[in-house]
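Left out: one protein chain. Kept in place: all the others.
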Amino acid sequence: MQDLKTLEKIAAGHIGEKGGVIAILQEVQDALGYIPEEAVNWIADRLWIPRSAFFGVATFYAQFYFTPRGKNIITACCGTACHVKGSERLINGIARELNLAGGQDTTPDMEFTLEKVNCVGACSIAPVVIINKKVHGKAGADKIRKELKALRKTDKNAAAVEETDEE
Amino acid sequence: MASLATIFGSGAMTNSIKEIEGMEVIFTIGSNTKETHPVIANRMLKAIRKGARLIVADPRKVPLVKFAEIFLRLRPGTDVALLNGIAHVILKEGLQNDEFITERTERLEGLKKSIEAFTPEAASKITGVPKEDIIKAALLYGGSRRAGIFYTMGITQHTHGTDNVNAIANLALLTGNIGRESTGINPLRGQNNVQGACDAGCLPNVYPGYQRVDMPMVKNRFQEAWKATLSDKEGLKSTEMIKSAAEGKLKALYIMGENPLITDPNIGHTTKALENLDFLLVQDIFLTETAALADVVLPATCFAEKNGTFINTERKVQLVRKAVEPPGEAREDMRIISELSVRLGYPMNYSSSEAAFEELGNLWPALAGISYSRIRSEGIHWPCPTKDHPGTDYLYKAGFPRGRVSFSAVEYIPPAELADDEYPFVLTTGRNLFQYHSGSMTRRVAPIEAHAGEPYVEISAEDASRLGIRDGLMIRVKSRRGQIGLKALITGRVSEGLLFIPMHYKEAAANVLTSDALDPYAKTPEFKVCAVKIEKINSYEEVL
Amino acid sequence: MKNKEIGIKICMGTGGIAAGGTQVMEAFTEHLRSSGIEASVEKRCSMHRVGCRGLCAKDVLVDILIDGDKTTYQYITSEMVPRIVKEHLIEGAPIEEWTVGEDYHNFHRKQVKVVLSDCGNIDPEDINAYIAVGGYEATKAAVKSMTPEEVIDIIKKSGLRGRGGAGFPTGLKWEICNKIQSDHKYIICNADEGDPGAFMDRSVIEGNPHAVIEGMIIGAYSIGAAGGYVYIRAEYPLAVERLKIALRQARENNFLGNKILGRGFLNFDIKIKLGAGAFVCGEETALIASIEGRRGMPRAKPPFPVYSGLWGKPTVINNVETLANIPYIMRKGAGWFSSYGTEKSKGTKVFALTGKVKNSGLIEVPMGIPLREIIYDIGGGIEGEKALKAVQTGGPSGGCIPADMIDIKMDYESLAQAGSIVGSGGMIVLDEDDCMVNVAKYFLQFTQAESCGKCVPCRIGTKRLLEILDKITKGQGTEDDLKLLEKLGSDIKSASLCGLGQTAPNPILSTLKYFRQEYEAHLEGRCPAKVCRDLLTYSVIEKFCTGCGACKRVCPAGAVTGEKKKPHTIDSSLCIKCGACFDVCKFKAVAKE
Partner (left out) sequence: MIKVLIDGKAGAVKEGATVLEAARMLNIPIPTLCHHPKLSPFGGCRLCIVEIKGIPRPVTSCTTPVTEGMEVTTSTPALEDLRKTVLELILSDHPNDCMLCERAGDCTLQELAYFYDVKENRFAGERRIYEKKDGNPFIERDMEKCILCGRCVNACEEIQGVSAIDFAYRGFKSKICPPYEHDLNCEFCGQCVAVCPTGALTGKGWSHKGRQKDIKEVDTTCPYCGTGCGITLHVKRNEVVRVTSKESGWNEGWLCAKGRFGYSFIGSPERLRTPLIKEAAGGFREASWDEALEYAAKRLKEIKEKHGPDSIGGLSSARCTNEDNYLFQKFMRAAIGTNNVDHCARL
């Protein structure tokens, strides 16, 4: 495994520690971008923590991902304030913009991942969309569409997609 | 188990299994309890949940290690050095139980002298266990007055197995951790009724109830009871019988429900011995590898097809009840023996198994108080001398039968066969969780075969990568006695230089490799240590 | 401008940064330097990032202080900075058209700031800023000259109740824990602000993290805890960062660590535990499970955490706002604190005022203030001059207060009586365009997705509630369904294991109580607020349609047809009612009914 050194380092920080499962998963995800099965199993066996505990915890908390995510992360807030300010339609719009089929959250070209979160706590500037960690308040459909197009433009490979979008 | 009997007067577990729950410290040595006695391990876990602390000593990182506070990973066959080292620390730290030692033991001086040299440093050098861990274990065990020691074949199946047991006994005697509830020495029996077979007198030196054949008074009593003339000459132990057969001295062998061909060391030697017999009579439920060599095979019944009793590892007499009719013409063992006996001119006539049990109880007071009706729902621990006796959970409450018990000065002797340049690996053998003994039962159970039906050899990742062995690769393991081919299982359970092969698989029988070196006293073979080498195999055909 | 003292405070909470606070600050730095003003005032020009002052909707807010004389600017972007520097700082003439107006002042006028008193005024990343306004004095006083019992007495007398939801008296909780003998005790700050529509904890930690830390130190001293945890949502990166900085600074100043303030026996430190995205972890026992690295599944109480909590040890769990009150109560006295509020609900409460209100933001008001004052005086009324319909309080555990109960007093008892709760302080204003069935469904969707799955009523019951609601919003409901909602809702409340399940039906039950006619309209296939998708039809209003084709392009179902520059039509049999055409049309030519 290429990531063995990373994993060894993460594991080393938790030897003999009680209750480190969540922190370990967070560190693995920070380092590898998601939670690969082999990585977790390796650490579980290394620290003699049941593999099932990692799986149980990882599937319980919304923060953990089992598949690699896109290069650009779009986080749409689904808090109440955003909801009453039309976040649902906004999110549907983004999904359409990214051609995401039902249930899908990452574009096949691994460029974009659209995720929904409960509330980012920026309710007075609702609706809120976070694009690559930058918070966009009072996010209108147009504004977000422009942002996404700008992101695509930076990627040469996406140029073709861009053209079909414009008339 | 014989050695424990020599020390204390009885070779059985001194505690009952239930008492494990009340233990403060549990020390297992040479016992893969989680796999070989899973339900006893459950009790240990229960104790640990209640706060008990666990020490595990084993060359392999056995599953129980996961629950241990201290894991002593000793080199195979160095148990005496480890145990002496622990005793050394206990004495040095003044953790011994002086009152107990004064009242119930003797020859402490001899022990003191013999362990003087076993400083933690010295013990560490021999065993490979860090000296800090030896000290920690000694402080933990020695500091407790409610500690139990558990061991199995990892202790006894050595050329110095008796020494190992003596060294264990020393620890219990030093700390007084014996003769009270939830503290004692507990050899765990590997088979359902080993205890019962011993108790019932299937030993060459004693009648039922460990009554010596060479004592005229005893012999006379049995002659009278059995109305027969008996020999006062001690008989051959099983391993000696094989040897004797090979030498042509033993001419006939009657084997009931045993498969020595697979379970005895050095299979090549055993085969020759059995083939050398004039007459081999085997009584079993399957046509085992041993039965295949027989002149006559008699179809017997299994546990579900007969009534009777088993005595488990904690001396508990429990009922066995007939649930189904035997297949075909198969007959109950008791009936077969009786009919054979009649034909040899010694009539046996038992109306039921209960009648036989009562006769046994009449000859051995420890069982005298037990009847089938008393154990209908729950078994009773012997000794139970009278009908109103509740049975005995733990032994030696009122002292040892022989008065004072001696410490034994035990010297460390290395195993008979050590790894060398030609055979650089140490092989140890044993059981795995799913299969049982020679496999005649479990290997006929479809789900077990589906899950654990293939032989394998455990090898460390370090050795595997050095030799270019992938996980699952077929390799050949060779000893001075033979060779087998099996799959490599790369695992952290074994350390560098150590291999482990489970004994159950006849197609790659571990006992092709093992040495028939015996413990000089107990005549137990050294299954736990022999020297081997490994080679890669180019094709599967080559194995066959 | 020589010899004047210039101060610049830039709002840099999450809202401020989202609106470009960082760029504004960079612009100020650059222009101050290039204009030479920095040199001319001889270092008496100071610039501070400050935390949120509540009115994030007007971010970036910038205070310019010239010799203490404050002018506040709103909606500032980096492009506006050169002009401010030139006209205001150099020439001394504030730019009137950019300064805040009457609504900004109204927003603050009726507020009483305790917890938020220093938020927005001090630099949250500088412990000295906190110390300069009296910070850590309470710690020194408590640790050096008071017994734990004396501290507890003050807190008890103040009448402070837990601000996380249930409103348990804080002093009493501390007292119970203080009296238990144990080798280890813990104090946990619950910063797992999971209620959608609530952000007081985030703002407090971003704006004044030391107040929370100080509250924990005083709490730890009172109960005898050596270990502290802040359990905080990973979704609040800025708050986490500021908390880390604050903890480091507190350690450097010996407010944390071993031998705090030189008292040999007093050891206490705080660790941060990041939540991983589970609303239920706001529940005490689930939070403990989560800190222990397990699935956040609550367990039955008793035993309560104060007896058996983290690792089985006595544990006090207080929420952020509760803890942030402590230093102020200690400094200003129990009597001062209890002079605010009602008989049973003392002090102030922070609310997150959001939704269809003009001034949406974070407010702190005395307990018992009428809802009307919050909505109309502080909030400035409803956006777009629409009619107020209801105010939802307490998030997914709370309920809706209808417009005709606008004079209700905001305290624990009154809200409970109305079928809602104070909760952690979320307050969402709903107007005539909001469908109450949809709002109930929104909250149910939330709790159903956040149910841990341990107990049957919550795991399956909330699912069934949602299914019934879904049916109703599709126009397929019956009168029996409404009865079933009430019956099942009340059974779930009675039979569920933890607070999540016990309160999950509240949004349904309270809307059923106050807005039953709206449910009944749905049974007849109508959504009066025109929100429920399945009950809507979209059509093109020909006279407004320019034939620009925007709707046609955006329609994912191919339901829009029409030639360029001619009015388009929507085929209702193909329409999936996503509303994309409605959103995209610049001419209001798409009708929704």
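A, B and C are the chain letters, set down in written order, and residue numbers restart from 1 in every chain.
Here is the rule we go by: a contact is a pair of C-beta atoms (placed from the backbone, for glycine too) under 8 Å apart; a residue touches a chain by one contact, two chains touch by 3 or more.
Keep in mind it's a predicted model, so treat the numbers as computed, not measured.
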Sort by label and list the shown chains the missing chain touches. A, B, C
Answer key for B:7, B:62 or B:285 versus the chain not shown reads B:285
Just one of B:26, B:384 or B:522 touches the chain that is missing; which is it? B:522
Looking at B:8, B:27, B:67 or B:210, which makes contact with the chain not pictured? B:67
Quick one: say which of C:139, C:158, C:249 or C:448 touches the chain that got left out. C:448
Could you list which residues of chain A touch the chain missing from the display? 37, 40-41, 44, 50-56, 59-60
Positions on chain C contacted by the hidden chain, ascending: 278, 295, 297, 299-300, 302-303, 448-457, 459-464, 467, 484, 487-488, 491, 494-497, 502
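One rule holds in what follows: only the chains that are shown with their structure count from here on.
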How many Å are there between the centre of chain B and the centre of chain C, using C-alpha atoms for each centre? 67
Length of the line joining the C-alpha centres of chain A and chain B, rounded to whole Å: 57
CA centre of chain A versus CA centre of chain C: separation in Å? 23
For chain B, give me the residues that contact two or more of the other chains. none
In the complex, chain C touches chain A at residues 14-15, 17-19, 55-57, 59, 193-199, 201-203, 233-237, 273-279, 290-297, 311, 352-356, 360-362, 392, 395, 426, 428, 430, 434, 439, 442-443, 446, 450, 452, 553-554, 556, 578-580, 583-584
In the complex, chain A residues that touch chain C: 18-23, 25-26, 53, 56-57, 60-64, 78-85, 89, 92-93, 96, 117-126, 128, 133-137, 141, 167
